[in-house]
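Below is a structure I'd like to ask you about.
Every protein chain of the complex appears in place save one, which is left out.
Our next item is chain A:
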Amino acid sequence: MPHFSNSVKLKYVKLGYQYLVNHILTLTLIPVMAGVLIEVLRLGPAEIVNLWNSLHFDLVQILCSCFFIIFVATVYFMSKPRSIYLVDYACYKPPVTCRVPFATFMEHSRLNLSNNPKSVEFQMRILERSGLGEETCLPPAIHYIPPTPTMEAARGEAEIVIFSAMDSLFKKTGLKPKDIDILIVNCSLFSPTPSLSAMVINKYKLRSNIKSFNLSGMGCSAGLISIDLARDLLQVHPNSNAVVVSTEIITPNYYQGKERAMLLPNCLFRMGGAAILLSNRRSERRRAKYRLVHVVRTHKGADDKAYRCVFEEEDKEGNVGISLSKDLMAIAGEALKSNITTIGPLVLPASEQLLFLLTLIGRKIFNPKWKPYIPDFKQAFEHFCIHAGGRAVIDELQKNLQLSAEHVEASRMTLHRFGNTSSSSLWYEMSYIEAKGRMKKGDRVWQIAFGSGFKCNSAVWKCNRTIKTPKDGPWADCIHRYPVHIPEVVKL
């Protein structure tokens, strides 16, 4: 079996190379220190004292050196960015009264679009291949035939989702509403006046000097944009708590027309929301779950095709919907490449970076036909949370980053159980990994989200303490059933 032994040999060579390059400092330092130690032992203590005296240090020089060292240390610690801790987060679990099985969704579709059997056929095909399960949820207004999306119903949904998630967060962290210094709410498609952040402030009677922000229109990657904003604010304001609420309100955005490009979101988007507590207080260091390491944002909006690929517009009959262009996957791939080019040097171990550099040089100088080296991100991260935008997105990323089925399991199972909950899906995925008991201290997590614009945003977290399997949370009653096998096509 020559292939087998070759691949085994290759594996060991690779391992050896990685160990060598990643620990190069240690490997060079040890022989040097050993040399010094041997020399010291050889010289003997009397010789060392002689050596010290011959250097002619006087008090002033010693003091100046000490002050210099202290000064450098102080400057270093003052200018180090504050550590941002994720104390805890809570995900919204919709009640069973919002459940939408496949059969019901298709039946409503047939009744609502009774004059357009081709559109109904299209929706059925999408649903069969969507990767969604039978337990995803839509808000009450959408259960009517035809749907009744009033503004009151939209506010009602916002209140239920956001307040539930916040109540859950308060309970988990013991946070008092008066202790919230920064509040950021992101919801892309529902933006009433007063804003959703004002709604939260009103409900929980938050302080009058709170710094509140409401981000709308920024798509499914807005969750990480909010985290980035919170991080920047927490650099400026010491000793503060920031609450980030990520959600998407479905009620006003259910497309009621028949254009196929606009029917796709109806099949995929579902109810969901998450509330996250971030802090820069040193007292939270012990109990925080994660520490924020990097946030990398990439915007491809300068390119016209990327700008138009997820576009909200009216169809010929005046129904408003979100039109998805056919090049969506290609543009997503481009955005991803851009993002990982930036994040690569920040997170990849030296061995991967060196290989990438060598291949790059080789392609430029020797032979452009060499295959570009795709760095192995599995070495940089233990867990991956890929925004559950749809089955195609997860498949594409799994292929591009060469991830195994277990790495994308959190994303696939979140898509199955909760559907595409937009900006909060990353948090359901984190919750899945914790519920499976896989999150250990020191693990690094990579959250990747795509959104309209076209944007690709990444966040890197480091797990601060091993997380025990939670008894509550959105997966508590069903985690034992997961992972499930999701067939390519579900027969309706």
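General remarks:
Everything that follows uses one rule, which is that contacts are C-beta pairs under 8 Å (C-beta built on N, C-alpha and C of every residue); 3 or more make two chains touch, one makes a residue touch a chain; residues count from 1.
Note that in this section contacts and distances are computed from a predicted model.
A single chain of the complex does not appear, and UniProt lists its protein name as "Protein ECERIFERUM 2", one of "GOLD domain-containing protein", "SKP1-like protein 11 isoform X4", "Protein ECERIFERUM 2" or "Phospholipid-transporting ATPase". Screening A:H23, A:R82, A:R99 or A:R363 for touch with the missing chain picks out A:R99. Only one of A:R110, A:K203 or A:K337 touches the absent chain when the whole complex is considered: A:R110.
Checked against the full complex, the candidates A:H143, A:R260 or A:R465 give a single residue touching the omitted chain, namely A:H143.
Although one chain is not drawn, its touching partners on chain A can still be listed: residues 96-97, 99-104, 106-108, 110, 133-135, 140, 143-145, 148, 492.
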